[in-house]
Structures are given as structure tokens and as C-alpha cells.
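Input: one structure, supplied below.
Omission of a single protein chain aside, the complex is shown with its protein chains in their original locations.
The chains carry the letters A and B, assigned in the order they are written, with residues numbered from 1 in each.
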Amino acid sequence: MVIVTASTLQVPIEICATFAFALSGLIAGARKKMDAFGVFVVTGVAAFGGGTLRDVLLDRRPFFWVEHANWIWLMLVLCLFSMIFMRNQHIQFTERAIQIPDALGLGLYASLGTQIALGLHLPIIICTLMGVMTAVFGGVLRDIFCNEIPKAFNDHQPYAVIAFVGGLLVIALNELNLSQWICVFVPAGLISLLRILAIYLEWRLPSWKIESNQ
Amino acid sequence: MVIVTASTLQVPIEICATFAFALSGLIAGARKKMDAFGVFVVTGVAAFGGGTLRDVLLDRRPFFWVEHANWIWLMLVLCLFSMIFMRNQHIQFTERAIQIPDALGLGLYASLGTQIALGLHLPIIICTLMGVMTAVFGGVLRDIFCNEIPKAFNDHQPYAVIAFVGGLLVIALNELNLSQWICVFVPAGLISLLRILAIYLEWRLPSWKIESNQ
Partner (left out) sequence: MVIVTASTLQVPIEICATFAFALSGLIAGARKKMDAFGVFVVTGVAAFGGGTLRDVLLDRRPFFWVEHANWIWLMLVLCLFSMIFMRNQHIQFTERAIQIPDALGLGLYASLGTQIALGLHLPIIICTLMGVMTAVFGGVLRDIFCNEIPKAFNDHQPYAVIAFVGGLLVIALNELNLSQWICVFVPAGLISLLRILAIYLEWRLPSWKIESNQ
């Protein structure tokens, strides 16, 4: 994460994005009526699971959440607070409210993840997948812990696919020897924009031609 | 695990606890009518999954079960034996019988896991979470392999929460520069005691105020 800290934009976006990812976990835990520990774990996994899995695969330490342990305390307070005060209408409001920061997170995490893997001189497709994993696998692990098929796998919305395309753009911009600021933030912005368009224009991924009785 | 081997108490408690965790996996596999391989994996994951996940995250090698490979042979024999001889009434008896050693395991594993992370100079909240993970994530992975929402996430019993409080006590005692023996075993005993009280007094964690039709 060191590479682009010069940017003053990154930190607020990262906080918004991580917060949106965490809230998606909190809502998922609430819907399953989990207890305090379950909600805390699912919230943490949704926020930090993607980056952690990437770092385990790339053998990078320390993890983001070990270096910024204060975020964990904050998350703990957030979970306890929401268990006391959250009602049904808050869940519906929260789900709508996190769509924009979630799209920002998709863009920033996918671009940052791709850039980190590029710094390790890995093949193009691996770098792109590491970006996608950073952005998407928190949600995948969240859904596995909730005993659901991951939404990212079967809701037929363009989400990971947009992150994938954005990751390829990160690599193309690096090939042009542009500054890392541009290599990360231009694709991040594009991914976020496409994701927001995908939500409002209700874009859909093509589906299978096989029948359901299979 | 080297740090407190001076203690003559640790080894028998650790054997009882690992055995209790393993039996919880064996019962879960039996209830799902798994075959020999499935039962073996779920038993192994319940016994060693928490410590293994902690060690993967902390990048520690070798794992406990690699250093003590004889335990795996023992577990293999246990699984085969139980598939032949276990009947319904044994399952019910086993579930009651493992409550005490499981509580001992919760205490010892949470305290040891916290102490190990403290030895790596990690932040307080990370150390505590590593302790909780050591004690609880074997059961979480067991339930995911059985395609269930982890019991530790939604049974609203104080289990991980007690381990969390005990982990904070481990850290407080370390701050006082007490011997490692005291830092591990006093919190371990307290966690076990609270857990046993929680079972017999039927303590419950607070639940959500949101409605089910969400």
C-alpha cells in the first residue's frame, strides 16, 4: 500500500470503501440473526478478507489490518452499536447508501491489488486476478460464512468483470511508463464509474442456455 | 507452544482439549452421514483448524500437527473405530461428555494463542483475536465443511466472547511482567470457568432487534 501514499485522495477513498465493505458484512450477519461474534467476524471478513487472501497467496506480511489495528477496535464498536440500534428500515437504507462507496472500493481495491502484484513482477493475468481478488473476495468469504452461494458468483451483475477490465487497464498504463498515481487512479475511477452505470442502467451478464432441471 | 512447556499441567490439558475438539468434528461428520474420508477431514479440521489458520496468518511453521504427526495416526484410528462402533446413544453421551474438556480447550487455546501472538509483538487487539481464532476457528471451519452457518456465529452462547475477554487478561498480566506460566494459566482457568458457568446457567448473548422477515 506504500506505493501511492503520496496521494491525498487515496486515504479518504480507502476509508469509505473499507467502511462500505464492512457494512455489507454487518448487514449480511444481521440478516442471518448472528450473535455479536458472528457479526464481528463476517464484518471483518467482508472488509479485509480480499486483501488478506491476496497477501497470503503472495506471501506478503504484515496484513493491512495488523498494521492498522485501530480499525479493528472501530469495527468492534460499530458492530456492538448496530446490534443495539439497528432496525429493519436502517438495513434497507444502508444497503442503498453503500452502493456508491462500494463502487469506489471496487475501483480502488482492484487497481491497488493489481499494482501491488505488478510490483512483484508477476504475469499479467495473475496481476489482474490479484486485483479482482482484493476487491471481490471479501464479499465471497462473507457469503460462504453466511452459508450462501457467493452473490458475486451468481447474481449476473457486472462486478468482478468490471474490476477485471480495469485491472488490464492498470497494466496497460504501467506499460506506458506513466506515474503510479495515474496507473492506479484512472482505472480506479473508470471501474467505479462503470460499476455505478451498471447499477443504474441494470446491466446484466449473459446467462447459461442450459435448462434448470439439470 | 515452546514457551510454557515447563508446565506439567499443559500437556494433559492440551491432549484432553484437542481430543474434545476432534470429537466435536467426529460427531458433526457422523450427523451428516459422511464417509470415512469426510469424517476424518472434519475431525482433523475441528481439532487443528484454528491453530493452523493462526499459523498461516502469522506465517509460522511447522504446524502443531506436522510436529506431532502421531496425533494424526491416532485420529485416523479413532475415526475408523467410531464408524464401526458408534450408535445414536453414544453421540448424545459424547456431546455431554465433551462439554468440560471443550471448555478447558477454549481456555487453554485462547490463552496460548494470545501469548504466541504477543511474542511476535503484535498489537493488543490482534493478539486477542489470534487467541480467539486458535480456540474457535476449528469449530467454524468444521461447520463450513458441513455446510452449516458456524454455530459459534449464531447460537448466541457466550463462547468466543469469553475467549476474547480472557485474551485481554493475558495481555494485562503480561504488562505486569508476571511469569508466562501465570499469564497463560490464570486466564485459561478463568475462561474455562466462565464457559462452564455459561453452560450451566444458560447465559445468552443479546440478540438483534430486527425482524425475521428481513
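Annotations for the structure displayed:
Going forward, a residue touches a chain if its C-beta (ideal position, glycine included) is under 8 Å from a C-beta of that chain, and two chains touch if they have at least 3 such contacts.
Fair warning: this is a prediction, and the values are worked out from it, not measured in the lab.
Summary of contacts with the chain left out: across A:L80, A:I100 or A:I144, the touching residue is A:I144.
Interface residues of chain A with the unshown chain, by the touch rule above, are 56-57, 59, 122-126, 129, 136, 140, 144, 147-150, 152-157, 159-161, 164, 205-212, 214.
Within the entire complex, the positions of chain B that touch the omitted partner chain are 29-39, 41-42, 52, 56, 59, 61, 63, 65-66, 69, 72-73, 76, 83-84, 86-88, 91, 144-147.
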